[in-house]
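Here the complex is missing a single protein chain, while all its other protein chains stay put.
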Amino acid sequence: MLQREGATRIPSGCAISGFINRSGRRTNGSVIVNSIACMHERSNGLGGGYAGYGIYPEYKDQYALHVFYDSSEARIKAEAFLDRHFDVVNLSRIPVRKNPRITDEPLIWRYFVNPLPTKLQDSQLDERTFVAKCVIRINDQIDGAYVFSSGKNMGVFKAVGYPEDVGDFYRLEEYDGWAWTVHGRYPTNTPGWWGGAHPFSLLDYTIVHNGEISSYDANRRFIEMFGYKCNLLTDTEVITYIIDYLHRRLEMPLEDVAKVIASPFWSELESGKFSPEDTEKYRHFRNVFSSLLVTGPFSIILGFNNGLMALNDRLKLRSMVAAEKGDTVYMSSEECSIRTMCPDVDKIWSPRGGEPIIVTLDKDAGDTRSPRFTQSGAGRVATEVNHGERV
Amino acid sequence: MNPLFEVIRDPDRCIKCRVCERQCANEVHKYDPDLDKMISDPMTCVDCQRCVCLCPTHALKIRPNENQFRENANWSHQTMDEIYKQADSGGVLLSAMGNPKDYPVYWDKILLNASQVTNPPIDPLREPMETKTFLGKKSQKITYDENGKAHYEKTPYLELDVPIMFSAMSFGSISKNAHESLARAATELGTYYNTGEGGLHEDFYKYGKNTICQVASGRFGVFKGYLDAGAAIEIKMGQGAKPGIGGHLPGMKINDEISKTRMIPKGTDAISPAPHHDIYSIEDLRQLVFSLKEATNWEKPVIVKIAAVHNVAAIASGVARSGADIIAIDGFRGGTGAAPTRIRDNVGIPIELALASVDARLRDEGIRNDVSVVVGGSCRSAADVVKAIALGADAVYIATAALLALGCHLCRSCNTGKCNWGIATQRADLVKRLNPEIGYQRLVNLVTAWDHEIKEIMGGMGINSIEALRGNRLMLRGVGLTQKELDILGIQHAGE
Amino acid sequence: MKKVYVNEDWCLACHLCEYYCAAANSGAPNMIKAFKSGKKPVPRIQVEEGSEVNFAVQCRFCDGKACVKGCIAGALSITPEGVVVCDENKCVGCYTCVLSCPFGCIVIDEEGHRIQKCDLCTKNHDGDPACVQGCPNKAIVFEER
Partner (left out) sequence: MNYVIIGNSAAAVGTIAGIREFDSTGNITVISDEKYHTYSRPLISYWLEGKVTDKNILYRDADFYEKNNVTPVLGKKVTKIDTANKTVVLDDGLSIQYDKLMVATGSKPFVPPMNGLDKVKYHTFMSFDSVKAIRAEVKDGMKVLIIGAGLIGLKAAEALSAYNAQTTVVDMADRILPSILDVRAGMKMQKHIESKGVKFILGTSAEEFSEHSAKLKNGVTVDFDMLIIAVGVRPNTELISDAGGKVDRGIITDMTQKTSLDDIYSAGDCTVSYDASSDTNKILALLPNAYLQGEVAGRNMAGREFRYVNAIPMNAIGFFGLHIITAGSYEGEEYVEETENTYKKLVFRENRLVGYILMGDVKRAGIYTSMIKECIDLGEVDVELMKKAPQMMMFGKARRLDKLGGITE
């Protein structure tokens, strides 16, 4: 019998794509759908999904929870839980369009919620941690319920099927966002579970990922010491938790997060290419965060509350191309998909392995989030643009 | 008593060069001028293979004595032999090196993974392959100031270029030349060797950067200068070969140099008590850990070495909370210069199971980051090292393998002091048989070879840094193991 | 010039160097044949055993070269590489070189009525001299000093 995500570990190949407009100008979801459609061969119809940022301006202060339910019973249980912990400002089914290639759909609901102040206080947690814990609890403990999106002013849309069909199914042309990412999946086997499609998200972190990391169990067993439960047994899940741990909980800047996940080689550290201070810091990271080093092939696009980060494994074992046009930065598995979104980019390059591309909203962009998460040096492509040799 | 071995000499090959005679400290071989031939008395032969190795015409071989007592599955030849010995002597039987009995070797029941299709193997000849390892507490505290500068807590650590260290063997149990070989090899390899409980010879202070100074229950050779000399301090609570038992170096081995190094009178027996008499509880251990840290200005990591016994996970958890930076666990197959045979052969548990349960326990308690875990007893190959690290070890200790590299043939008669290979002896004419120039190079070769193999195996798994292997139990599968064993090891069965 | 040196700290007086030397210079294809077919081969290296140290001695290729200069038959000569070699056909066994060698390194081949001396194995095989290769404790090294 085939086992679903979480019961067994399933390797997969993928296509990813994404873009961000630094000025906060919002773009219609159809653009990102087209970008993945041209990489049809990189998916096999067993999973596709999107993350859009800035899509819920009217509810930008509420956590937007997207939930799959296998049954009404599951929904009743989950809503009871939500009611106990949150003030639900709005709830509805997510509007979808019938598509012949999207089948076996679960119940798909959306809630805009605020944590109940009393509960939050009782928990002695900060608000985001509270929300994250609740999400993990629902997913872990309520059978048949799965929260697949939980950030503010952003949302994840995913399903079993080819990604372009998923976009059609969720009517993404009706959403506008300042950043979009997409994932088309090519798992080696799975009955296809909607929750197992990507992006994987926690709060406003979303990850689309192409690769199969060989450090998985080392990473998993380490990160689980900090209260995470890797239920899905997927790389994306564990990478998300690592980023959540380092970026949200330890408050490390994404540049440093990248240096943990895809740390410089010892030969690089000894080469003098970094300043003595950075060399010392990265050595320290390699010591204390050694179990968070991710090896094996991966290319990821991380979405967060005010930006995107693209990162390759340090050997660049997976393809990843980036491009820039005006104030928009594109990242994708293949150049063709970038050309679909923007045929005449100003520049296009292949980032080196382990060197992150971090793009955040400009300070004066219309839709910035809480100042705490604003990146220093925001608004610029953080990494020197260089033309890596491996494409 | 019957000789244990037969000395077989091929007269067609023997040229009577007498090297066997000159090299046998047990005086097995002799040239008879009247007969004009080499004769041998196998009674004292220990099968150390020195004569076999040096014979220039390969005229010799040593075989088990074919003479047999009447077969009996219950009363084996060896069991009966031991009865006779004890009936003769009235004493406790002594043995050397590790447990030779046929207990399961879990390393050999675990198989490794490799990448195929969905994720590429990495070619170690083409890509960097990293085996550098840090040992010590890993503080996750980090803050950033308004300028974005990171501030983090640095705790004392050991930095290993390969995840392999030479474990404790005291000067006294092994020779000065053996120590020099280990010290120089550790220095060249960028790893560490361990003084054992016999103190540090004054000639070897220069290798302090790569030395772990052990503090054992006898406290031999321990003083401020000694503690300051090394890179780390190891408190030896137990030893895998003889958990719950102390040590005894006979007075005849305490020559001038050992006497000076151990700081005990020449010719007196050096007795390490079974317990540290100032450690009767975990709180006492904590005090010693902190005392040693205080004595060395909180600059050196402290290792606590324990034998793998039944409740090792709980003990390790206690040790982790005692302030130790590194826990070393020694399995029941670990070596020794001398141990009571019954203890060696019947006490302790396999290191594989001990490691798996300690690692799991520390993670469950969320304190795996507070200590590094080093395992020994016995890692025999690069594959064992890879499996240990995948089970959760940070590094391994090797000793028997190191001795083999130095020439030891596991004749298991270290306790006689007549080691023909110049390793477990203090007799000057024997000690000089181990030229550290050769010895250190062979150790370097061994560990370098293992390092290559580790990298090769890692590459096959698609891993190019040892940290991604650590605790990565998905890379392991069991064969022929019960569900209970798989559960303890935390691995799936092959095919799952 | 690369020469054979013995570090007396490591010499075990196992005498293997003598056997490897003798066999290598015997012309026999292996040691067994060298020692088991009639004439006993002569080693050109000699081990001296002491109470605490041992060492092997062989031609030092010294500056004086008294052996060559004193040879009455012109049998000893110096190769362009600096190796002192003996033409065994010319040697008449007068032992003037034995008289002259300050290190006692000219070996008398009683049966052959001539002398033998270390030629660094230049005539019998490639690579390091046989004594160096055969020393189990690296007490004998072949190096430039």
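Just so it is clear, A, B and C label the chains in written order, and each chain counts residues from 1 on its own.
We take it that a residue touches a chain if its C-beta (ideal position, glycine included) is under 8 Å from a C-beta of that chain, and two chains touch if they have at least 3 such contacts.
Worth saying up front: this structure is predicted, and the values here are computed from it rather than measured.
Taking the full assembly into account, the omitted chain touches C.
Of the options C:6, C:31 or C:130, the residue whose C-beta touches the omitted chain is C:6. Touching residues on chain C toward the chain that is not drawn are 3, 5-9, 48-50, 53, 55, 57, 60, 66, 69-70, 72-74, 89-90, 92-106, 108, 145.
Going forward, only the chains that are shown with their structure count from here on.
Once chain B is excluded, the chains joined through touch sort into A | C. Here the chain at the heart of the structure, going by C-alpha means, is B. With every chain reduced to the mean of its CA atoms, the largest distance from chain B is reached by A. Chain A and chain C have centres, each the mean of its CA atoms, that are 78 Å apart.
Chain C meets chain B in the complex at residues 9-10, 12-16, 19-20, 23, 31-32, 35-36, 52, 134, 136-139. Interface of chain B with chain C (complex): residues 12-13, 15-19, 22-23, 53-54, 56-57, 428-429, 432-433, 435, 437-438.
The touching residues of chain A, when paired with chain B in their complex, are 9, 11-13, 188, 211-219, 221-222, 224-226, 250-253, 256, 263, 265-267, 277, 281, 284, 286-291, 293-297, 314-315, 317, 376.
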